[in-house]
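Notes to accompany the following structure.
Note that one protein chain of the assembly has been removed; the remaining protein chains are unaltered in position.
Going by the order they are written in, the chains are A, B and C; count residues from 1 in each one.
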């Protein structure tokens, strides 16, 4: 019941700090018998690694996944799986200096109050985006488990800095996504996004965006109402990712301005199965999966670390202070956050599938 | 750890059905020593009761709150508080007829699969908006507890059917809210919303909208990162309310198209306290409350029950079927959902405050 | 995560008070499709009802089980099942008088401190043995679920007041148990126990004893190490029953004085299955069921309510005080506690079986 944990039967717990010795995830409740090695995890870590695009930080981390427990002779044992990445390229030099002046948009101030000033403030400590690397490792395990049931999680960039991608076919999304450095399946929009990013970089500013995640082949019937719903569990997990400020499902906020007759999805028979003609519900009715793709969109705020001068307060003497954040930062974390969203969503579906008995305790 | 439960230390569990004998909430972890009687709960139930506006269903329920345990000599005892409403005006006649044909936009189909057809389908069973009456009762207790710490939860309608209210001062919101039948503080917008509702009613259609909730006087430092965050817990709770399809905090989805320099809230000193010049963060940084108002907006989809003809499937013989839903329904549940949002948000803050030790085990 | 709850996937929550309006249990996570009516529950309640033997209180409660939710058309729906008993024969007259003088061996004093004096002290409030009636109702549902998998829970009295029953064959235990008013399968021992009870009654005193519970046909492989073990979960549940002061499994405390070569159970093949030659492990190795009968013994302290004069303290003025507890009490609750142990153990096995996927979400 740790607050750093997600999941009831498939549980992951995060630990570590941005500038400490390591970041890690502990998975408990992973079925025994899943083939697993670092080679299953490393590719996901590599996808998250900065450097793929102009949007990313210049911090370079080798980010080598390491399995410390729970795997034996190449298979999961059913025991807790400890996954870690040892930190190597951390540069803490600037943080001591700016410590008394909390950075706008960051957790510096709230963490300082919450933990009485004892929090590791270097690089944001546990609030750093760096911890999402640990989530990505756990997500790689979750995705491997879901693959047994053919469940796929695909995320892609649908907006950056006000540029919206046009809807694309899911096959196009899959094909384009990892080839395009912004992970946007609409090449024209991607080009415009890139231009915006370059401009923001020049201005020492940053940009946000919107990520859409689609879960395919989720069987009908997952979800535990009233509160452990598919949407509720996903939203809670996704909001654990730094910088996410909103979550919507299916038609989401746009449903608010529609008629019921527009927004309801008619039931139809397709390939002998019950389906819906449209998917405004985003694959969820009453908190339970409908069998249609689960569609979630998450709003990512612009990276709070910008090189422009900002106004803050010196906590030592309670005076106004100027702040210019140096260091290496992503102009726009959206392309990297795509990988993190896939991870936490995969983790959540694993837990829901375990509770529904769809993924057994032992993989035969 | 029941899936019908919310909260770790202040826990509420919902039970009952729309057309069963009752709906109820069980509160565990309520501090001892809170003065409590039905008179504290009934006004909240009355606020939720249909009939205040043209938007509401014509179903009439006396909705009498009843405390069955946990209160002794006018004070909470620290033991579980069982709150119930006995159902009286349920009309189940039409549901048997439409049972094989799941209603679009409702949980009929998913519930039928999830529960193997054993679910109580009358009026949606546990998926009915009626269960929110039980949440409102628990919310009334939570609000009383929060009031000890001066924490206030205020929700209001900011959009219906595409009509957006202009931002209002929070004092105006408080003043206007319960006087305006749509719970919208902008009178001009409210008039337009009403016109839309009347039109939708005539057309046998329905409308959605957006509700904003503001939590005032939440002290800095609530929230349990990484995952039991203020935003994560609120989102999970709010998505347990039927018809909510999206949740955002502060600038929310609009943050996605802003620059970091626009979206960051500068820290300032105000009345000797640290505050932020703007509140795009919605009172949450790193999942922890900042001391500024917590601002959440929720998208409410249009009521799925409409009188217009819809397309569905007959589950008995897997053939296409027409469906016209009779019965009494809200054209737009937004005004009533305002009260429900206040309730689940109050419940969530109570739990967060209990965990932070702000609300003690005994009210002195 | 309410502290009045047991179980992760099959969860029961207790509520109500001894002298309040009702006692009840709320079950969440019960599979849909189980045939259930009050007629399944009432017989278990009747078994617990006082009056079967000389050992029991003279308080008479009709104790009518009532199902308020979660059952529709004779089957469980998968929604929370609310089970209640309305209190009828409560006599609270004496409790006001003795309120300032906590009864030795009762929770009066600790409850008063824990709840700041706001607890319902009448008849012990939530600490009363009366709440076990609610557990027995939930246990009846659990036992019906376990019966699907042929799992049986049988408890019986093995000691009262220092008189020990000789070990009996499990068939003899089953046969004898409900016929013998003390629920002791050894008739000679039972006769001696009865004599002790009569003597204790005459002396205004009370007796304790030991109850053995055997779970038959529990498949090998239940239990979630390291801490959600079969023994850990059972012990926690059983210690929730008032008056239980010790729990042991298999050879239990007597293992402490044995050699390893005596206490280890050799593995053998029996009817083509792996079994153990002896069962000193009580059916549990490493917290996981072995397939052998699960054997738990619980120590029941003598009923603290005795008619003899006792020494206590007046909380109002912190002076020594004499106390003579009037009212109607069991001389020895062991025979009635037998039924309660069966209930909580059945509830715990249901949860473990749900987690192991042995009992599905829907009963076909």
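One rule holds for everything that comes next: a contact is a pair of C-beta atoms (placed from the backbone, for glycine too) under 8 Å apart; a residue touches a chain by one contact, two chains touch by 3 or more.
The structure displayed is predicted, hence computed values, not measured ones.
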Residue among C:98, C:111 or C:346 touching the omitted chain: C:111
Hidden partner chain, touching residue among C:27, C:140, C:159 or C:358: C:159
Touch residues of chain B, complete complex, unshown partner: 1, 8-9, 355-357, 360-361
Chain not shown, touching residues in chain C: 1, 3-6, 8, 14, 102, 104-107, 109-111, 113-114, 124, 126-127, 131, 159-162, 200, 203, 205-210, 220-221, 223-229, 231-233, 235-237, 239-240, 242, 245-253, 255-269, 272, 274, 276-277, 280-282, 285-290, 299-306, 308, 310-313, 315, 318-320
Residues of chain A (touch criterion as defined above) contacting the omitted chain: 1-5, 7-9, 11, 13-17, 20-22, 24, 26, 28-29, 32-33, 68-70, 72, 75-82, 84, 114-116, 118-120, 125-126, 361-364
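Rule of thumb we're sticking to: only the chains that are shown with their structure count from here on.
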Chain separated most widely from chain C, comparing mean CA positions: A
Whole-Å separation of chain centres (CA-atom averages), chain A against chain B: 27
Mean-CA-position distance for chain C and chain B (Å): 39
Rounded Å distance between chain A and chain C, as computed from the means of their C-alpha atoms: 46
Residues within chain B bordering two or more other chains: 1, 3-5, 8, 14, 114, 126
